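The complex is shown incomplete by one protein chain, all other protein chains being positioned as in the whole.
Naming follows writing order (A and B), and every chain is counted from residue 1.
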Amino acid sequence: MTRVMARSGRAQVPTLTAQETASPAPHRGSGERRAWVHTAIGVVILAVLLFPLYWMINASFQASGALLKPEPSYFPTSFTLDGYRSTFATQGGNVVTSLVVSLGTVVITLLLATPAAYALAKLRVPGRTSLMLVVITVQMIPGIVMANALYIVFARLGLIDNYLGLMLADATTAVPFAILIMRAFMQDIPQEIMEAARIDGAGELGVFRSIILPMSRNSIITAGLFAFLHGWSDFLFAVTLTTGSAFTPVTVGIYRFMGAQTADWNGVMATATVASIPAVFLLILAQKYIAAGITGGAVKE
Amino acid sequence: MTTGTHRITRTSTPPRKLMALGAGILGTSLALSACSGTTAPGASSAGAAASVAPASSITEIDYFTDATSSDAFKKVLDTCSAQTGVTIQRQSLPLKELLPKVLQGASSGTMPDLAFVDNVNVQQLAETGALTPVDDYGFDLSGYVKGIVDATTLDGKNYGVSPAINTLALFYNKKMFADAGLTPPTTWDELKKDAAALTSGSRYGFAVSAPASEEGTWQFLPFFWSNGGDLTKLTDAPSVEALTYLTSFVKDGSMSQSVVNWAQADVADQFIAGNAAMMINGPWNISKIDKSGKVEYGIIPIPTPKAGQDPVVPLGGEVGVIPATGGATQAAAAEVLKCMTADAQMLEWAQGNTRIAPRGSTATEEIKALPVLAPFATTVKTARARTTGLGAKYPVISQALWTAIQSALTGAQSPEAALQAAQQSVG
Partner (left out) sequence: MATIDRTGVRGRDMRSRTHRREYLVGLAFGVPAAVYVVAFFGYPLFYNVLMGFQNYTPRSFYTGEAPFVGLANYQTVISSPTFWPAVWHTAVFTVGSIVFQFAIGLGLALYFARRFPLSGLLRAMLLLPWLLPLIVSSAIWRWMYDKDYGVVNALLKLVPGVHAGVPWLTQGRWALVAIIIANIWIGIPFNMVILHGGLQGISADIYEAAKLDGAGSWQRFRYMTWPLLKPVTLVVLMLGLVYTIKVFDVIMGLTGGGPANQTQTLTTWSYQYSFQLFKFGPGAAVSNLLIVAATLGGLLYLRSLRRSGGAR
């Protein structure tokens, strides 16, 4: 009974509150205040966890070497925008490139992984276990081995300096992961709902489209998010499968500020900061969808 | 789960599906390996290079990625592209990624026509057979520093030409020395005393770079070689003495233990920030130090064990190599490389990148314009190439040595024990 109830999703309801009392109707004023206390604690948690990031931004505004003092300056006292200036001037296009590649990776990953996850979770496909084991195992192949092998094949197929090639390569890091994550989530979809749909005459594709996909929205978005991040932060395939003459993802563009013996850390940090901004926007967007929860009402209590 | 009735309708069993998968993998890979692994395309045309018309465009790869070096290098490439009429498709990668890329190219028959690699890698690349001897193209190497020619020579054939070289020297903070009433050191004893005297508060007297990479070995070699150390005899007395000497700086507190984590760039940052009074480093830092405007510095040759000796320093620098990619592209690459190593371009590149020109006469010109490079130009004449006589064995020895250095500097092992472990791992 608990399991069934667990699977009927609910939207917009807080799931856990540690200090909630048994009183059914808390006074509105104290509830609001309590909410802001949570926010304050949340901000403190964020500050502690993101301190290294703050340190990076601090460094990016200062002259190089300014942080190399026994008592480092916690605030940028010597302000310089040089790093940011050179970053905007040179990396803007690379950010767009990375965006395109990442979005393509998401599309490819979801197209391949979502049906496969469903098949592994719900449909009685023989050899399911072996396929899952393969999917787990292939993630261990070292990236450089993948890069070497893919380079050889792509060079032959003319897929070097090719957007689609890079997207397909980046998807290798995302597809196994997406399959496993979505499968784990899809497992919980109650069989009864699917049976009901089938009895109502829906074909398998219909079941997939109208039941599975909506109910898996959380995991699909999560998998898509990670696919995006894999594509965005990939360096190895970006460096291997491009020659710099066509397009340059932002992870490779960062080397404009790093040489064999010198590193302009202002520029590096500035690039990292600037490069993170689009991804942050997307994260916030994606988080909104995940927070909305699974569409409820599929199983009447 | 399943009941007996359902089992009848199962049409395949897991093992069979596994076999199908295995066959698929095997089939794909067999097909692919049959296609790849082609033999060297231009191997036979090495001798014919002189008589083939040069191609009109070549692919190039180098490791000058940061904006300053990259722009300076691009200028030279553009000049030579205009002079030779060859279009140059350039790719620049960090050094760590450059070698895998070159190897990938070797695998798939897509090597660049002209590659600039670290001199340490030339002999190893040459051993693979992928490079063509530069003797075939009629380069004039008269006046070249002997060390760099040694570095690129394998079995009597020369496989590369360098546009710029560098080495190590001692940088010192003039103001700190003046304040302490000291003169710059010339012997090991003096270096030790000065470092101790200049260590105060949060400032260390001396700094080197000793990370778990080639930089660690590279920075130790001046001490190692100047004391008579031999890379094939890591456990001999001169080697142990050299490591004991370096370790003593950490022991008496005049060098930070953090040096095992500092790349040369980090050491330079420390020097600029005033956290180290002296550092061992190379000429590429000069523009960075000048730009910071924080340090009045001097450069002198690295102190030697005894007075009156000449330091034996390692040779650094990039080398242009011409892989076997076909007669036409090889000829074109050779033309471009000849242009890049002509006096005018060599001077421009060495100055733009604050390195030393490998041709003696050009170096003299360079020193007139940049006198601060004089100590480097002098010592580089007698610098030693790391791979001389060792070829592909060098990386193994180097790794063993940098591990031993770290072990000794962090106190994990005594210098003697560390070097013994190193010699054992080399085999």
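In this text, contacts are C-beta pairs under 8 Å (C-beta built on N, C-alpha and C of every residue); 3 or more make two chains touch, one makes a residue touch a chain.
No experiment lies behind these values; they were computed from the predicted model shown.
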**Report entry** Per the touch definition above, residue among A:Leu81, A:Leu111 or A:Leu164 touching the missing chain
**Finding:** A:Leu111
Query raised in the report: Of B:Thr65, B:Gln219, B:Asn275 or B:Thr341, which one is in contact with the hidden chain?
Result: B:Asn275
Report summary line: Out of A:Val100, A:Ile193, A:Leu213 or A:Leu283, only one touches the absent chain, namely A:Leu283
Report summary line: Interface residues of chain A toward the undisplayed chain are 2-3, 5-10, 12-20, 22, 35-36, 38-39, 41-43, 45-46, 49-50, 52-53, 55-56, 59, 67-72, 74, 111-113, 115-116, 118-120, 122-126, 128-129, 131-146, 148-150, 153, 168-169, 171-172, 175-177, 179-181, 183-185, 187-188, 191, 198, 204-205, 208, 218-219, 221-222, 225-226, 229, 232-233, 235, 251, 254, 258, 265, 268-269, 272, 275-276, 279-280, 283-284, 286-288, 290-291, 293-294, 301
Query - Touch list for chain B against the chain that is not drawn - result: 1, 5-6, 8-9, 11, 21, 24-26, 28-29, 32, 36-40, 96, 99-100, 103-104, 106-107, 124-125, 127-130, 202, 211-214, 256-258, 260-261, 270, 273, 275, 392, 395-396, 399, 403-404, 406-407, 409-410, 412-413, 418, 421, 425
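The rule we apply is simple: only the chains that are shown with their structure count from here on.
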Query raised in the report: Using the average of all C-alpha atoms in each chain as its centre, how far is it in Å between chain A and chain B?
Result: 37
Query raised in the report: In their shared complex, at which residues does chain B touch chain A?
Result: 2, 10-14, 16-18, 21, 32, 35-36, 59, 63-70, 89-95, 97, 100-101, 103-104, 107-108, 110, 202, 264-265, 269-270, 272-273, 275, 282, 284-285, 288, 292, 294
Report task. Sort out for me which residues of chain A touch chain B in the complex. Result -> 63-65, 68-70, 86, 90, 124, 126-127, 129-131, 134, 144, 147-148, 151-153, 155-156, 239-240, 243-245, 255-264, 267
